[in-house]
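Here it is: the structure, laid out below.
Here the complex is missing one protein chain, while the rest keep their positions.
What follows is chain A.
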Amino acid sequence: MIQLSVNGTQHQLDVPDDMPLLWVVRDVLGLTGTKFGCGIAQCGACTVHLDGEAVRSCVLPVSAAAGRAVTTIEAVGQSALGAQVQQAWLDHEVVQCGYCQSGQIMSATALLQRQPAPSDAEIDAGMAGNLCRCATYTRIRAAIRDVDAGGAA
C-alpha cells in the first residue's frame, strides 16, 4: 500500500512500488490531463509538480512520490500563480493541438515560482525540456513574460 497525496487528496494505493507516477495518475486515479509522450523524460508532456518542483512523472517511481505533494494540471489553477499562468495561456491563445500544454503549464508555473521575472534566455533554458511539435514556443514565451508583467509573485 502506498500513501500518495495528489492535488491535496490522500490516496491509499495498491500499486507496485516502481510503477511510474504517470501510470498511477492516469490509469489508477483517472486524472488524464497529464499526457504520455515519450516515456523516457525527453519531451515534458508528463510534467507534474512534486512539492512544487517540475518532474517528469513517466520516469518517477510512485514510491519516490510517497509522502510528498503531487500536483497535476487538474489542480495547478488552485494556486494564484497557477491560475495566472493559465489565464496568460488563454490570453495569448498559446494552445495549438494541446497535447504538450499541460506539461508546458506545469513547467512554466514551476519556473515562475523559482524565477518570478525570467529573461527570454532564462525562459528558454527553464522550458527547454518541454517539446511542442506544434511549435508554440513564441507564444509560450510571451505568455510567461506576461505573467511576470502582471506581477504574479
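Following the convention adopted for this analysis, a residue touches a chain if its C-beta (ideal position, glycine included) is under 8 Å from a C-beta of that chain, and two chains touch if they have at least 3 such contacts; residues count from 1.
The rule is simple: contacts and distances are computed from a predicted model.
Between the listed names "3-isopropylmalate dehydratase small subunit", "PASTA domain-containing protein", "1,2-phenylacetyl-CoA epoxidase subunit A" or "Alcohol dehydrogenase", the UniProt record for the complex's undisplayed chain reads "Alcohol dehydrogenase".
Summary of contacts with the chain left out: across A:D27, A:E53 or A:D91, the touching residue is A:E53. Listed residues A:V15, A:V28 or A:A64: the one in touch with the omitted chain is A:A64.
Per the touch definition above, the residue from A:V28, A:A41, A:A69 or A:A83 contacting the chain not shown is A:A41.
Residues of chain A that touch the chain left out of view are 18, 20, 40-42, 44, 53-56, 58-61, 64, 115, 119, 121-122, 124-126, 128-129, 131.
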